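All protein chains of the complex are present and in place, except for one that has been dropped.
== chain A ==
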Amino acid sequence: MKGYISGTAAITPQHTFDTGRYLEEWVDHQTSYLSATEPAYREIIDPKLLRRMSRIIKMSVASAYKAMQMAKVEIPGAVIVGTGLGCVQDTEKFLKEIIDNEEGILSPTAFIQSTHNTIAGQIALMLQCPNHNFTFSNRGHSFENALEDALLQLQEGVEHVLVGGADEITPIVHELMGSIRCVSINQEDQLSVLGEGAAFFILTKDQNEQSFAAIEDTVAFNNPLVDDVRGKVVQFLDRNELASADIDLVLMGHNGVADGFFDAMGDLMKENAIAQFKNISGESFTASAYGHHLAAVMLQKQQVFQNTLVSGKFGGSLDRILLYNHYKGVNHTLTLLSKCPS
């Protein structure tokens, strides 16, 4: 399964939406989680539609629009979204209304917007796109499942697919996840820091003038032991007829916390340049969507951003990136991305 990336855009806690200043100014967050650095939406989305949108929808719609503009696609052949927690802000609003009004008269908008598939639905409504519309919500593999569906759509003959991943944080979500020791709630915690954002792509069946990178292969697997990682990576490289020396950069979802899986990967690929992406995106169920976006941008710009390089040196041509991520040691991902031949 292969798909060409002809457009992509992302909103993250850093400056990643404005391609002109991509990761140029580093945003220092003083909060215990990383809030998205959002653009002026009114310049991108019709204000009449904007008034009903919560943050996750705004982030997704803006990213989707920009990816489509880059790819010069007006109506995608499919809209596929992965989200771990969906529209949390509106869910909270709706639940609060149920309590405040003692299960009485409730606002329809908060209910309509509270469902996970609101993002894909909203994009389709705005585009008047009647094509395949699907939302995957499967914890740390929400984006990966969406990506696999997108690649299957291409394999079945669809010309181009809009696919993305998005998650938002609210203070309540952060507090709840912190209270079960899932994420860091203060700077002393040796736990991952929660982040939020959206990353969208236009994947095309064939390479075209806009294509700048390709997803060569991807695999998602669950609950491996640390010792299994080496075998999984070797197997993945083998099936793509590659050796570790053929990889120009390993991009990992390391989140700054001691982690046997990433240590094993680092040890296996110690001769390669290694970069990270969760210092930009923070941890979330769909952080890997940004990882894929960053890999695509690096391949396009032929640049490894200074703030991402962890070890090794990058020099020369950047032809292949191997992305490795896992969410809480449960949901693991390997994706091979390559530069498009000019």
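Basically, contacts are C-beta pairs under 8 Å (C-beta built on N, C-alpha and C of every residue); 3 or more make two chains touch, one makes a residue touch a chain; residues count from 1.
Just so it is clear, contacts and distances are computed from a predicted model.
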Looking only at the UniProt record of the hidden chain, which name from "NAD(P)/FAD-dependent oxidoreductase", "Acyl carrier protein", "Putative ABC transport system ATP-binding protein" or "Transketolase" is the right one? "Acyl carrier protein"
Hidden-chain contact residue, picked from the options A:Asn101, A:Gln155 or A:Gln235: A:Asn101
Over the whole complex, note the residues of chain A touching the chain we left out. 47-48, 51-52, 101, 104-109, 112
